[in-house]
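As you look at this complex, bear in mind that one protein chain is not there, while each of the others sits in place.
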Amino acid sequence: MSDILQVRGLTKRFGGLAAVQEVDFTVRTGGITGLIGPNGAGKTTIFNLITGVYKVTSGTVTFEGKDITNTEPYLVADIGITRTFQNIRLFKNLSVFDNVLTACHASAGYNLADSFFRLPRFWREEKKLREKALELLTILGLEDRKDAIANGLPYGLQRRLEITRALALDPRLLLLDEPAAGMNPDETEQLMHLIGEIRDRFKLSVLVIEHHMDLVMRLCEHIVVLNFGQKLADGTPEAIRGDRHVVEAYLGGGDE
Amino acid sequence: MAQFLQQMVNGLSIGSVYALMAVGYSLVYSVMNFSNFAHGGVIMFGAYFGFYAITLLKLPFPAAFVLAFVGTAVLAVLIERIAYKPLRERKAPFLYFIISAMGASIFLENIIIATIGPTFRTYPDVFGRTSIALGPVSIGRLDLIMFAVSAVCLTGLVLFVEKTKMGRAIQASAYNMKAAALMGVNTDRVVMIVFALGGLLAGIAGVFFGMKYTVYPQIGNITTKSFVAAVFGGLGSLPGAVLGSVLLGIIETLVAGYLSSQFRDLIAFVILIGVLVFRPTGIMGKTTEDKA
Partner (left out) sequence: MLSGINLIAVLGLSLLTGFAGLFSFGHAGFMAIGAYAAAYCTRTLHLPFLVGILAGGAFAAGSSWLIGRATLKLKGDYFCIATLGFGEAIRLILDNFQGLGGARGMPGIPQDTTIWNVLILDVIGVILLANIVRSRHGRNMIAVREEELAAQVAGINTFKYKMIALIISAAYAGVAGGLLAHYMTFINPKMFSMTKSTELTIIVIFGGLGSISGSVLGAFVLTFLPELLRAVDKWRLVVYGLAVIGIMIGRPRGLMGGFELTPSSMRKYIAELKSARSAKAAQKAEDATPGKDGL
């Protein structure tokens, strides 16, 4: 069993504040790993570090054996890692279809001249893009809303759209930042199945930040716990559930 | 050597005018995170307010001065309420603010042209044209007063921002509007005060500019230089704006004196390109990273 992602000694300082400090963990290929911890523990910061949105203060990020530390965000997507955002960042004024279509751009083989002069290659490749976008929407159950404006979708579907968009780039590792935020138990259940299905169907690995504990416990095969920017624990759901430090710092008996 | 010093002094005096313009602009930028392109128009109005206060209302200079900067402070707040606040409330994209600012600046410039007319006007001689000799250099009385008033204003501003409760509220909002609001800061009030302060400084700058040169509707265009100065010193940093302006004034005057006056305006842009290419955050600016 190999690791698709390795994070070693990852540290990020903002001025005097260390948001993330010497964090090590791995994501196994084909697995679903959860990243949990109280608010402010540094989880989204780690996503930002992995995807190149923030530059690391020190440490490395290795993907499929290659060092990708501090790669530009758009290249990170090319390399095979895509993500969703905690506060949804859809192209709000575009239609559902256009949101996904735009993200499909990477698979298009035509260049500027082809667009300008509408050469045959443009029509061929553009058709392929549209088919791909439609296919993805259908798989994710959004094709009946494809012409709706993204902003007008109900919250749960917006999140699903963001995931669809992330899939459009044919990633091998999908980073989900609190995908179940604001969802009721029913929707959360659906989401859980969806993530599992996506993993199986697209042969991905998934790293998910979440606060919904039952989602995390049931979905993830491996969990990493962060607190105050440092790794607190790392292991299977059972191990984590039983870990005293984790329970004190985070799980505390309350349910989320 | 004497000529060099003289040029330095001249440069400093124009630099202090730029400083007043740049600080007002930088203050608004640091809190609102956008460039108030209407700032130039407000400065221009300041010049006109002062001019008419002296010539039409026959007020003595101190009263006219106060009238001018109070007028511009009010004007600045009005502009904020009409042109920016609705956009803030709608969480409009940043682009819309700039366009609205542009609209305001066009409006200000042209309302003057349409009503009062585009002719240049000169301030009556308030301080006399005599110069005071300080060793090998001479400095006009007007320049000296300008310099002194600017220094007082800027120090006052710094004290206000550092020492008063409202000043700290401004600092907090500059750092993070939402967080400040959560901490109980009345951010709407802060915005209003920031614009009022910016307007106040603009008014002073306008009056001085009008007195040193002439009064005309396109004064707003000179503020391009103050933008450059603010960027040079570091957008969002008040000491930076002052530093950048003074340096710009000095460099400009030296270039005009030793090379050619044709290059005087151009040098500002050369500096701009240089800053943007080599050190976009300016001399004293801070780098910020986008939070995802």
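Labels for the chains are A and B, by order of writing; each one numbers its residues from 1.
Keep in mind that, in the parts below, a residue touches a chain if its C-beta (ideal position, glycine included) is under 8 Å from a C-beta of that chain, and two chains touch if they have at least 3 such contacts.
Being a predicted model, the structure only gives us computed values, none of them experimental.
Undergrad: For the full complex, which residue in B:Ser13, B:Ser105 or B:Thr187 touches the chain that was left out?
TA: B:Ser105
Undergrad: Among B:Tyr29, B:Phe65 or B:Phe208, which one is in touch with the chain left out?
TA: Touching the chain that is not displayed is residue B:Tyr29.
Undergrad: If I consider the whole complex, including the chain that's not displayed, which of B:Ala83, B:Cys153 or B:Ile193 touches that chain?
TA: B:Ala83
Undergrad: Who touches the missing chain here, A:Arg165, A:His212 or A:Lys231?
TA: Only one listed residue reaches the unshown chain, and that is A:Arg165.
Undergrad: If the hidden chain were put back, which residues of subunit A would touch it?
TA: These residues of subunit A touch the chain that is not shown: 51, 53, 72-74, 76-78, 82-83, 85, 89-94, 98, 101-106, 108, 110, 112, 115-118, 122, 126, 129, 165-166, 168-169.
Undergrad: Could you list which residues of subunit B touch the chain missing from the display?
TA: Against the left-out chain, subunit B lists 29, 34-35, 37, 82-83, 86-87, 92-100, 102-111, 113-114, 221, 224, 227-228, 231, 235, 262-263, 265-266, 268-270, 272-273, 276-277, 280, 290, 292.
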